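A single protein chain has been removed from this complex, and every other one stays in its place.
Lettered A, B and C in written order, each chain numbered from 1.
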Amino acid sequence: MTLFAWLSSILVAVIVLTVTAFGLWWERKLAGRMQSRLGPTIVGPIGLFQPIADLLKLVQKEPIIPQRADRALFWLAPPLTTLFALLVAALVPFGPKLAPANIDVGVPLIIALGGLALIPVWMAGWASHNKYALLGAMRAVAQSVSYGVPLVLTALVPVILAGSMNLNSIVAWQHRHHWLVVWPVFLGLPAFILFILAMLAEANRIPFDIPEAESELVAGVSTEYTGMHFGFIYLAEYVHTLVGSAVASTLFLGGWDGPFGPSVLWMVLKTCLLFSVLYWLRWSLVRLRADQLMALAWKWLVPAGLALVLLAAVWTQTPWGR
Amino acid sequence: MGYLLDGLKSMWTTALNAIRPPFTQEFPKVLRPHPERYHTSFALLHDETGDEACTGCGACARICPSQVITVKLGKRESAITQKKRGYADDFTLDLTACLVCELCVQVCPTDAIVMLKVPELPGFRREDLVLSMPRLYENEKSKPLGWSNATKLMAMQDPKAGAAKPEPSKETAPAPAAAGAAS
Amino acid sequence: MTFTATMIVFALVGALAFVGSIFTVRSSKLVHAVLWLGVTLGMTAILFVQLGAPFLAGIQLLLYVGGVMTLMIFGVLLTKRDGDSELKTEEPSRERGALIALAVFAVLAGTIWLGRDALQRTAVPSLGTGWLGTSLLTRHLVAFEALSALLLAAMIGAIVIARRRDPDQPSEPKES
Partner (left out) sequence: MSGWTGLFVFLVVSVVMIGGLLAAAWMLRVKARRDSPLKRHAYECGEEPDGPAWIRFHPRYYVVALFFVLFDVEAAFFFPWAIRERALGWAGLGSIVVFTGVLLVGWAYALRKGALKWQ
């Protein structure tokens, strides 16, 4: 059992980091094509080794700690962001058996850990002793705080329908019935869309990348960072998005459930597809303004999430949902 | 609502772009076809007798708006015609500040300086962009030369004579990738 | 007495929680104190897991480490400080604080010590989250509904306080 835990943990961590690294390449390639460019082509066949080159470059850079920064927090924050973002991956089942941590309270724990990744982001912004970084950090916190609520509420929809907080049970329920986005479609689809929106906002991705709005805040939290520490902040964002898409496909798209073939493949396929859609969004949409974002969260998403939860509860009481 | 519609529209656009072939070409490996009068970097020529055409008069250095040309005049006997004439003892053209205005070509009394048809590759060091005399003569041999020299340009500007036209270039082959700045 | 992995983790986590709480009190920077508090709260969550209350652990992470920490972070940034000034606790109040802490510790330890037999006899049944939901909505329904009134009071109170300060401050964040 313990050996299995070690092996599956190492496997999942390696898979997540590798997919993230090549997700970087894939994003640049995709973004290039969406803008009629080529994307990376030089390093390796069709630029495939670009992330490795990037990593090597980052690793070699000189770490600079600003004069008035809080040295310990400044140094500690970026690795911690990556750690928390990565930890969520442990809870996602990549197959009926392949989940490093199959925990009964999976859903609240995933949301809690995902929200936790925010504290080191704020630490980074505060420790930099830079106005842009602090403003970015404050925006990041306020934004994630607002989007945490719809995130929890929409995650409750599959919990109510499946009657369990265990992610594996939720997938098994979808396996027995049907994927949640398919039916009940009036519940599953809006919840899925809301979940994706909230997840994007929590991971600070476009169209909700207000905390690092380049045109206003230089680079937000990462303004003062160099080298691998900058890399960690960057990596955390990508890991967050990747794991977020994995969670979304687990909760709404049936997770490892597929008509044929190995279950891991289906999970990876769904995750990567969702990941690509998120990049498609990223390279198509413009950034919202901070106040628009807050208004969207509190005026629309929170009541919509509540309505979905109550609707799901009503649905389970009706003869069709029992 | 407007944001949603615009967002969907732009997503449609990016999706269409993604399945179209890209416009970008990989510059050093693939070159776009250039117009006839495309010109960059320079070369110094030899005349029909095989001697250096430059007489070191310095007209190019004087007209150059950004003063990137330095010519050192020297007088000596030609090794081929055994006549005493002017030579450029040294000729340097600094491309870092060159405007590519082609004035030096226009004023050259002996058609000694012409421009090249292939783009110069960027260099890794500043010295890569300074064209010394050996490099300028080397360019004559190794690079495709541009159409224009002083005589042709003057003929083109003459209102009476039918304007000379640049000949259509036969050469479209890309330059060897590494042969640019490194010499 | 044999040492199992569970016990080692328990000892480590407990020690970290202890260290965290000490530094929470001793830090001279407010932000450090808040972050150390976060460490303590997070370690408490792990202790909850070890005590067989995983849902409580999740909620601890979600509400305390995620929520209350955020709240305190915002709270810290509302305080007026001149640059890098440090927190100082005056000598007598520090001593008094230590005394009170010791007293509370003595009471807690004494209670546990006196009730040790009863504690060992009644092993806490692991009833699970579902049981919690059922009892909340049936037996403790009144308390549950009263809770919403409490939350409502907190909301309205916060709004009123935030709005009262409005006139004497410009809408932009002001530098101290």
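Structural remarks
Basically, a residue touches a chain if its C-beta (ideal position, glycine included) is under 8 Å from a C-beta of that chain, and two chains touch if they have at least 3 such contacts.
Just so it is clear, the model here is predicted, and its values are computed rather than measured.
For the chain that is not shown, the touched chains among those present are A, C, taking the whole complex.
Of the candidate positions A:L38, A:A77 or A:V141, contact with the unshown chain belongs to A:V141. Only one of A:V12, A:M34, A:L73 or A:M267 touches the absent chain when the whole complex is considered: A:V12. Where subunit C meets the omitted chain, the residues involved are 9, 49, 54-55, 59, 62-63, 66-68, 70-71, 73-75, 77-81, 83-84, 129-130, 132-134, 136-138, 141, 144-145, 147-149, 151-152, 154-156, 158-159, 161-163, 165, 169, 171, 173-176.
Interface residues of subunit A with the unshown chain, by the touch rule above, are 1-2, 5-6, 8-10, 12-13, 17, 58-69, 79, 82-83, 86-87, 89-91, 99-105, 107-108, 126, 128-134, 138-139, 141-142, 145-146, 148-149, 152-153, 156, 159-160, 163-165, 218, 223-224, 227-229, 231-232, 290-291, 293-295, 298-299, 302-303, 306, 309-310, 313-314, 316-317, 322.
The rule is short, and it goes like this: only the chains that are shown with their structure count from here on.
Rounded to whole angstrom, the centroid-to-centroid distance between subunit A and subunit C, based on C-alpha atoms, equals 27 Å. Centroids built from CA atoms put subunit C at 73 Å from subunit B.
Across the assembly, subunit B contributes no residue in contact with two or more other chains.
Residue positions of subunit C touching 2 or more other chains: there are none.
On the subunit B side of its complex with subunit A, the touching residues are 3, 7, 10-11, 13-15, 17-20, 22-24, 26. Those residues of subunit C that touch subunit A in the complex are listed here as 29, 31-32, 35, 38, 54-55, 57-59, 61-62, 65-66, 69-70, 73-74, 77, 84, 128-129. Those residues of subunit A whose C-beta lies close enough to touch subunit B in the complex are 30, 32-38, 41, 207, 280-281, 283-286, 288.
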